[in-house]
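Below you'll find the structure, written out as structure tokens, and then a few comments.
With one protein chain removed, the remaining protein chains of the complex are shown where they sit.
Here is chain A:
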Amino acid sequence: MPAVSKGDGMRGLAVFISDIRNCKSKEAEIKRINKELANIRSKFKGDKALDGYSKKKYVCKLLFIFLLGHDIDFGHMEAVNLLSSNRYTEKQIGYLFISVLVNSNSELIRLINNAIKNDLASRNPTFMGLALHCIANVGSREMAEAFAGEIPKILVAGDAMDGVKQSAALCLLRLYRTSPDLVPVGDWTSRVVHLLNDQHLGVVTAATSLITTLAQKNPEEFKTSVSLAVSRLSRIVTSASTDLQDYTYYFVPAPWLSVKLLRLLQCYPPPEDPAVRGRLTECLETVLNKAQEPPKSKKVQHSNAKNAVLFEAISLIIHHDSEPNLLVRACNQLGQFLQHRETNLRYLALESMCTLASSEFSHEAVKTHIETVINALKTERDVSVRQRAVDLLYAMCDRSSAQQIVAEMLSYLETADYSIREEIVLKVAILAEKYAVDYTWYVDTILNLIRIAGDYVSEEVWYRVIQIVINRDDVQGYAAKTVFEALQAPACHENLVKVGGYILGEFGNLIAGDPRSSPLIQFNLLHSKFHLCSVPTRALLLSTYIKFVNLFPEVKATIQDVLRGDSQLRNADVELQQRAVEYLRLSTVASTDILATVLEEMPPFPERESSILAKLKKKKGPNTVTDLEEAKRERSTDVNGAPEPAPASLSAVSTPSPSADLLGLGAAPPAPAGPPPSSGGLLVDVFSDSPSAVAPLAPGSEDNFARFVCKNNGVLFENQLLQIGLKSEFRQNLGRMFIFYGNKTSTQFLSFTPTLICSDDLQTNLSLQTKPVDPTVDGGAQVQQVVNIECVSDFTEAPVLNIQFRYGGTFQNVSVKLPITLNKFFQPTEMASQDFFQRWKQLSSPQQEVQNIFKAKHPMDTEITKAKIIGFGSALLEDVDPNPANFVGAGIIHTRTTQIGCLLRLEPNLQAQMYRLTLRTSKEAASRRLCALLSEQF
């Protein structure tokens, strides 16, 4: 086979590429490129008409320059000219340039479409192929409008070449994905289905992808594909390894086509026709049998291709979930892989078994592998494999294995990677609650969680243990005794202090009879932790103390003394001060009866879906956990005998925090349950897809949000229907933001309602004003909304922009974080080195400084860093830091109430690819927020 030599055909291109490769520095490269650009520009502008070859060569050079990462702002017309050349190589470069560089709303689109039209009509299969590939690569709406009618004809034409059919099928698929409304399912559909019978396996391969996508959306119209796919599959899997010649890959007949056919079948339930069903079962059995045969080759390609088909067959068996025999065989096969020497196979077996665990037919079979899975948790070197083992243990857990699995997960947690700790904590907490027969075990487990991984125990987890203890009186005494003992440890996690404080405040009386845990000892124990705790925990402990005043009159005087102390009554924190004052007063003026009423034991919490489960679902994405959980829940209604929480309840109120419930001081009002959230109610169930709920943040929203921290204009969000653009300006503590909503479709949006949502906390610090927009947005139109912004005081969260509208009968719901961040209210301040360091020293108390050391996420380029600091809003101070590699900045944040002076210093460490960022401001919360925002930028 003749090989292609380097850059043959275009010597000038090869020379240019060599030159670029020989450049010693970025500057030299840019210089060389600019020279070339000038040369090409002059050639394109010159009087002499260029021949096709030169045009091709220059266009190709421009493309190369673009791919190096430079902007190209000319040459498009020359590329379009190449499209009408009769030479393949010229046409190919023209189409390539257009596929890579031309964006869909270019003015050239009409010319391009014209050239494509000519090539499609040329009956020259090579030219038709180029044109189809261009449409498939660009896939713009304009192209869909122009060609969606034409391509099905090419696809089902009797005389089309095989290669053209392959390209046409996938081209149509691309247009269907971008603009489904423009690809109407028509009379060609039945003929497309029959492509599954085509002689040419390449055509079948391409057509199967198209049919699978169409069948997902229109299952009825493509129902006939099931029997055709089954018979095709059957012919492939029963063929000898040499029958399919070109399509046999390392002795495996047509592995990719088999996988695609098996995926197509997963769009449907098991076939109704017994003959088809029987044939399919035979196929699946054959695939399982082949896995047991000795390999035909030792090459990994052989086993990979064979196992690709096997795993897809197992997916189909699990999807049907109707043949116990096949399910058990699948499970046994995966069991063998669990011990395979290839990491890939062990990983995939764990993953696949996870779904098998939720089938009632194979649940028991999966359980037999428990020891192997536990072993994987201990020995696997790849963290992602261990993660799959955790997932599987979680999925296979039932009442009989819960104690063992929870114990193993807890012991793994001691050494687990930081990246997966929080998830393991959630899983352990859920399993412990779900399978607790004996609630003392549950309480022990959660306290162990806090001991082992206290930092990863989120509020949801410790709120939940308190709810359960309050709701079950059989465990209250045990809980009080256990937390009391756990608090004896010299160093205990703050979360334990919270749980301990709350539980002793409610149930400390249950153990007060024992002289070793008398009221005074309980109080002294808690109070010994008080000064090491954060403000919220101290607030909780103060509430515990006032509860003690009611429970144990004998310690009243001691507690009053503590409340009366300067560190309480004159505490700098308003919340603590207020609690101390009010509790002291309450303990002095109220009669015993009133005290007893006010400080009565907490009533039981209403049963609702575990907030921990909600958190896990949120973490893993609704599809992964919900389905499994829901499937399990349908089967086992007995869990715990306690009333099972309604699945995905619409009550939409997150669990109120117990620390807030105590006396209701400083408690946030419960969020309104129900539609529509106008403002305030951010606490909305994330799974509900009912129109009244706010959608979870769109994927990528966080990333987009971060991109706007240092800039004010750009595209905030874009999907197939809607584009949201932003333009904003800020001056001192005021700002104005223009939000542009673009309808990308040709259909009207109805009931178009954008809503700005701020939490209560944010509302007090940031004022937003806007007018509603017109509820109809015409196809292709753009509407604008103006938001007037005032920064009242420094703030941390960001508002959420929720957009709801109807599009062609479907309800659309999108939420994105709106990039209004504290740094927008920066005014830069210039100052000399001396001044800078003088102020720097003035702001040296520990609360004023926040520091973050982090790894560079982007190349460490000085100019980009400078631009980002300026974009962030502070002044960039040159010649201030003695180390010229460091960056320092200064500015003032303007709010309605105050001005906050800010100094920042960024120290890059090129060798370690790390940064150290230090923020000093006159306000701790502001330092913290600015540091967090800026750290995300490098």
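One rule holds for everything that comes next: a contact is a pair of C-beta atoms (placed from the backbone, for glycine too) under 8 Å apart; a residue touches a chain by one contact, two chains touch by 3 or more; residues count from 1.
In this text, contacts and distances are computed from a predicted model.
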Matching the hidden chain's UniProt record against "AP complex subunit sigma", "Tubulin epsilon and delta complex 1", "Vacuolar protein sorting-associated protein 45" or "Chloride channel protein" returns "AP complex subunit sigma"
Touching the left-out chain: which of A:I33, A:I154 or A:A254?
A:A254
If the hidden chain were put back, which of A:R381, A:R516 or A:H531 would touch it?
A:R381
Among A:E312, A:E408 or A:D794, single out the residue that touches the unshown chain.
A:E312
Quick one: say which of A:L37, A:L120, A:A144 or A:C171 touches the chain that got left out.
A:C171
For a quick check of understanding: of A:C60, A:L540 or A:C710, which residue touches the chain that isn't displayed?
A:C60
Residues of chain A touching the missing chain are 1-4, 6-9, 14, 17, 21, 60, 63-64, 67, 69, 87-89, 92-93, 96, 99, 126, 133, 136-137, 139, 163, 166-167, 170-171, 173-174, 177, 201-202, 205-206, 209, 213, 216, 245-247, 249, 254-257, 259-260, 263, 301, 304-305, 307-308, 311-312, 343-344, 347-348, 381-382, 384-385, 621, 699, 703, 707, 715, 718, 857-859
